[in-house]
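To start, the structure itself, in structure tokens.
A protein chain is absent from this complex, but the other protein chains hold their places.
Labels run A and B following the written order; every chain starts at residue 1.
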Amino acid sequence: MPRYQRLALSSISAAALLAALPAGATTFTISWWGFNGDKMQEIIVNPFQELCGCEVVFETGNNGDRLNRLAMRSGAGVDVIYLTDSYSQAGIEQGLFQPIDRAQVPNIAELYDLAQAPQGEFGPAYTVGRIGLVYDSARVNPPITSWNDLWRADLASSLSLPNITTTAGPMVVLQAGRHAGVDAYTDEDATFAALAELAPNIVTNYNTGSEMINLFSTGEISVSMTQDFTLGRLRDAVPTIEWATLTDGEIAVLNTINIPTGSENVELAHQFINFVLSADIQRQLAEQGVDAPVNATVELSPEAAGMWTYGQEQIDSLQRIDYSQLNPARDRWLDRWNETFGM
Amino acid sequence: MATRIHPLLILFTVLVYVFLLGPLIIIFGASLSDTTYLTFPPQGLSFRWFQNIWDISAFRRTIVTSLQMAFLGTAIALVIGIPAAYALNRYRVTLPGWLSTLFVLPILVPEIVIGFSLLRSVTVQAGVPVWYALLIGHTLLVIPYVIRVVSASLASFDFSIEEAAISLGSPPARTFFTIVLPNIRSGVIAAFILSFITSINDVSVSLFLTGPGVSTLPIQLLAHMEQFFDPTIASVSVVLMLLTILVMIIVERTLGLAIVAK
Partner (left out) sequence: MKRLAGWMLASPATLAITFLLVIPVAITVGLSFGSPGQGDWGIVQPYADFFASGFRRNVLWRTFTVAGWVTVISLAAGLATAYVVARCPPWMKSTLIVLAVFPLLTGVVVRSFAWLVLLGREGMVNQVLQATGLTDGPVAMLYTQGAVIVAMVYIFVPLMVLVLVGVLENIPEDLMQASSSLGAGPVASFFQVTLPLAVPGLIVGAVLVFTASFTSYATPHLLGGTRQMMMGTFLQQRALVAFDWPGAAVVAAIMLAVIVATVLVMTRVARRLNPMAT
């Protein structure tokens, strides 16, 4: 048989062979950030795969990316989706999620009050975090003690801020407003003028936690604003990283887990949510530096508790954001953000 | 007698080649480093970052998907492209002039515009499943290469041989496979290789068309880079480079490398 025909035939059969790779077991699709993927694999995915006899597949990316893709597919394609509360709020408003049948998720009863039903009948929170500032104590002196320190002249070209499209992004705008002494919602001009003053300090803005960690570990930045879930890996990469003790207070963030309307494995999804809310898994995640526990029955050692938002008292002390006001503002702010930092 | 080349020009050329090949050598070195961060020269030698590619399920899946897209996409493009190239050469007078421009459109239109448009029309509005949409994108990308390269090969083909065979009673279809194709063999192989490499390396179209569980190697590499800035990226790059070298060796064995200079 002539060469080209052989080539064509072998190409097609190779492709057919590849296409026939194992697809036997049920596929359970999780949409999450991909951060700490290896630890999640160990603590959550592998045990769950054994429990359900299914194969777990991921869609990764940041909140905006994944929520938009879900919307594009009209709620289909994934079985559970991890999002921060501001984005799950947007998802609920877009009608992308189905209510959770709490009878199938008994572990919800063990959670702190604010985590049980933060968004009504939709998904519970599986972790609580706070947004604050981190800095490399080996390169930044004097240490950071206030949000206003971001504007310090000695921090030129050392800063990376979360992009407006991330969870913490809009908080930057809010803090800039406070720095300018105005309410960011009502006086956007003064707020963004304050942000413009920040521009010389910024190297580049980041879109994912891992990007921010990379920037620290390669020495490109020495200060950033981030959520505390990054602290574990950040300290592994750069041991001199400190979480700044801020005199003007930190912001609470709840991460939720939801079931999209187009999920193909609804029962399995409920089982999964119950699994990740269990005390055992929550404790492991906390001890391994992945997420703070919201299961109130989890008890952590003082060192483990040190890096998390932990304990009723601390949780009660955080500021909460009103997303019904923030979300619409964020869309407005995206353009002004681009103009301020992208010019 | 050839004109003398100024030594400065030769020096410049040497520098350009160092510029072109140096970074690739550095990546190769970095992939062998026994550290968790990227460094050159490598500190300690280890294959663990190559092992890591195999360990990460996302890489295993996307390598498979990329190969599927490349093989299938190219195969489909060959099946619809070779007849089109044949028609352009043999029946040129009966076909409008704009047709050859149409066939080249996927190269002219920016890939990122193609990806975005396909996402909107094929994935969102037509609801085509991810894997098929991705295949459509990849096939579309390589069709012009197939048609152009095979067309060039056919341009130097003497159609009178074919006509002679037909006039001697050979059916047209059989004549195509036994007379025409063997003579444009080098063109078909070149088209296959060019298309394969284009598909494997595509970013801008795959960026829009990938979905949960269905992604290609370059996209996965980009995602990995954002999460872990470790030598795995270097080792995947080396694997891709080795694949390229393999392809070039195949080209050399079957066609002679002169084909590259054409």
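Note that in this section contacts are C-beta pairs under 8 Å (C-beta built on N, C-alpha and C of every residue); 3 or more make two chains touch, one makes a residue touch a chain.
The structure presented is a predicted model; accordingly, all values stated were derived computationally and were not measured.
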{"item": "Option touching the unshown chain, where A:I202, A:L234 or A:V290 are the choices", "value": "A:I202"}
{"item": "Absent chain, residues of chain B that touch it", "value": "1-6, 9-10, 12-13, 16-17, 19-21, 23-24, 26-27, 30, 38-40, 79-81, 83-84, 86-88, 90-91, 94-95, 99, 102-103, 105-106, 108-114, 116-122, 136, 139-140, 143, 147, 197, 200-201, 203-204, 207-208, 218, 221-222, 225, 233-234, 237, 240-241, 244-245, 247-248, 257-258, 260-262"}
{"item": "Hidden partner interface residues of chain A, rising order", "value": "64-65, 68-69, 71, 157, 163, 165, 202-205, 207, 218-220, 331, 334-335, 338-339, 341-343"}
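Note that only the chains that are shown with their structure count from here on.
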{"item": "Chain A-chain B separation of Cα centroids, rounded to whole Å", "value": "36"}
{"item": "Interface residues, chain A side, partner chain B - complex", "value": "2-5, 7-8, 11-12, 14-15, 18-19, 21, 27, 29, 31, 34-35, 37, 57-61, 69, 72-73, 77-78, 207-208, 210-211, 214, 217-218"}
{"item": "Sites on chain B touched by chain A in the complex", "value": "37, 58, 64, 67-68, 71-72, 74-75, 78, 119, 123-124, 130, 177, 181-182, 185, 188-189, 192, 211-213, 223, 226-229, 254"}
